[in-house]
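Remarks on the structure that follows.
The complex is shown incomplete by one protein chain, all other protein chains being positioned as in the whole.
Letters are used for the chains, namely A, B and C, taken in the order the chains are written, and counting of residues starts over at 1 for each.
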């Protein structure tokens, strides 16, 4: 289509800066390294198989993005560890970076579609050359799991051995270190425990919630008892009994600790209270961003689990029920890791079980709830430093 | 959730092969290189800006995938150049690899969503450190355009200079070479020219099509002339005149060559005939895979153009109407490249203009159309070699 | 940006046809029906909850697409049932429509991202009004499963009852009918059984494959036995034994039938042979499109299973571990359906277990393999009718 001269002028108005020296694109990105790292084992063995190149590039792309995820994750963990999170101005950064992880994971889930253009038959042609290399040996993926908070004791073993036995020397130490360092789960837990409104001498959310719920259930029961007899009445009464049991369990700290010890809950009793408070008062100005954060954490869990599942599907297609190149049981091993055991923030999902009608939620007294629209910021020097990482 | 022991047994039945030596994951993928190539310019200048890491990783991921696309593209071009394409068994490979390029491009179009988690403000903080590096200097992207078949003379200039002036030494020579080598467009053109059924002494598709179309139009005109007078009649007659003009242009080789010289058509007159023949007889066994190929080529064009457009959108957001880091006019330069000038297979799209009712398509005489269900295969030695690349 | 007048002229050159009468957009699409079907139960109960609208629209969009999938599926099944599939010209149609189903399913998997913008708390507000409606009652989804070929006896029961008990009258009969009608699985099975090359008096693929494999394994064993002693030797020998067992099972028809009776295999012994033959000779002209079809069938299985898994993830988030609105155990019920039991074409995946080195595949004698590049077409009248549906 013809263009006006004026348009052309605008599009061509630049000055070519590169001619004057300084860094250029390829050096900036170190493309000699990145694009020089595709060595086909099949070619080394004098039997070049075309599709091995795709296999390599895809895995390198995964590792590149894993590095980015770890980078974001560590920066967020630093904000929590350093206490900077107490200045609520830093919540934007936390939220943005966690959201970025979500967006990357979304891409990685879709990325399987590219590798799936390789059929089982294409893979078979070079598969023997890969042994014993295996995706199980991805250090970054294990670091990622540890830093989010997959607990050591809930991991599915790998060929009946501890996952860390598959790593040596520095890598093994690095993994052990990340098992000791505070995971995102632990840091979020501490932060939730400080949720404003939980204090007994203040709003005392938890006690007031307990009272409201059991009064609510009592009222409901009374209402049902006034109904005419019939099958429905009995059923409704049974439902109230069930609800009562359910909520009794919620307010039973011992039971909570028991579930934690079994790995069925992961957050402390106090942190759980904080999360539920944020759920109920999510519209209060101070809780809007924290509420988004809790949702993004569930996104991460969901996407990690979808990633695992898509991986399983691809492996099933590639090798049927054969053993993996690293010697694992392949499909069956991977299938066993698509489990709630690997859902780090499972408590945030399960809180949906404890929702109650809006009128049971403790009311915020106008004179009291000021703290929910006044953020905590410190004006000291360290707060103003934007990017001290 | 509890598992049976039997299930556990299956999932844990592997043997850990890595303990015995041999290549492992990280070495296979050369992760030391790939994951050691993220150097932040802002950090070198003692002002580390967090988001520069994302900027680097995203561009590296793009370049990795560009390498894969070039790899597939070259392997397909080799099949055409070597003449292996005459053995129709190789069409599966051609089709699969072109389709793989489509799948990669689809991922790359989506990948902008990740970089878009960086706001203009985040970018501004490290943008000055990048100068004069610029995406315009991506060698692989220019190679890609050349190998698909973006013609030199239709390129939008860059700051009023030839695009190749922005590359030096080896890179510039490489680009010049790819301008001379047969592009995918040229190779597809030659292949289309050989479409069975075009031969004058055989089915003679083109002449028969011309006859049918003009007879059809004549019959239509006569039918309309018998109608009662009225506004509609006049309009329908005008429509027939327009159609006649349109189809006259299709069968006018001189006009075709004129359009080619202006860059509005790209395929030879003969190749265009082949493409239209494949369109009309796409269900014939020999044409099913070629028809898919033509569709995939349009997919590539469409996705490249969507990639350009998404790039424009992102740049608009990042730098408003500022100049690019390389000195170009940024947004306005990029905007001007989202143009049909860069659609290599534009003729395949425009063929939609020349579709006709099914009963105008020349009929295949049963005794004649055997050639459309008998593939050409050679049983000589080179044909059986599957992956000689 | 300014435009030339010429450009404007082109863009504005149309004639407004709608002013002359005839069908217009809204009537064509019956938008009065489609856009008049959003009735919020919460609003009827005088407690309008904003997010219920999204809930309704999302489910309607799912059902619209299910209808399209069923439409494509039925048209493909008709081509098989009517025998039109014997004219290989119809394979393009089969392939294109199955591929379209794949593309729709891909959209549906992504579509969960929209409903996930609704939090558990938003859902809780109107959830009670929905009871006892439940996604389990989606007739189209059950029809879809039946028509693809989910077998009745492998279905997970629903609240300990047969899935069909949840449907009444006409719907229940419709479901029962689809259980009797040939599913896509059965039709593909019959088609695979006719794969050219299986005939004992012809190429006799199966017997020749068996011979080659066991000769190959024997040769391998002998080679290993000549090696020096050591741990490796023993291991390699064990591996050969395992392989021998594996392949013995492949050629054991009784064992196959036993696995079929347990639901672990679904295709007949003969059909499995056909599929494997297509795998090995996928590059032969006649097998290129059939090979794509087999891949698309696996795509359907994979995407259906991803759809189930994404559904599970969403439900976990919405209701935690509560019961579903229809009374099911919700999350736990759905989780149990993400199982290989629901993978209809599981045999196509598992064939990856039986791949062998290329030199073990029976060689095609040049004079013999003509049948692999000559398609079967009939020139009778019904073949030429393109869209008789």
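One rule holds for everything that comes next: contacts are C-beta pairs under 8 Å (C-beta built on N, C-alpha and C of every residue); 3 or more make two chains touch, one makes a residue touch a chain.
Since this is a predicted model, take the numbers as computed values, not measurements.
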Per the touch definition above, residue among B:191, B:251 or B:309 touching the missing chain: B:309
Hidden-chain contact residue, picked from the options C:34, C:177, C:219 or C:241: C:34
Residue touching the undisplayed chain, where the options are C:210, C:235 or C:340: C:340
On chain C, residues whose C-beta touches the chain left out of the figure: 1, 3, 7-8, 10-18, 20, 22-31, 33-39, 41, 48-50, 53-54, 56-57, 59-61, 63-65, 67-68, 71-72, 75, 96, 99-100, 103-104, 106-107, 110-111, 113-114, 117, 125, 130-140, 156-161, 165-166, 323-330, 332-333, 335-336, 339-340, 387, 389
Chain not shown, touching residues in chain A: 1, 88-93, 95, 282-286, 288-289, 291, 335, 358, 366, 369, 373-377, 379, 386
Residues belonging to chain B that touch the chain removed from view: 1-4, 6-7, 10, 119-121, 124-125, 279-280, 282, 295, 298, 302, 305-306, 309-310, 313, 316-322, 338, 349-355, 358
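As a working rule, only the chains that are shown with their structure count from here on.
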Chain nearest the global centroid, as defined over all protein CA atoms shown: C
Rounded Å distance between chain B and chain C, as computed from the means of their C-alpha atoms: 28
Cα-centroid distance, chain A relative to chain C, in whole angstrom: 30
Centre-to-centre distance between chain B and chain A (centres being mean Cα positions), rounded to whole Å: 36
Overlap residues in chain A, where contacts from two or more other chains coincide: 1, 3, 7, 10, 125
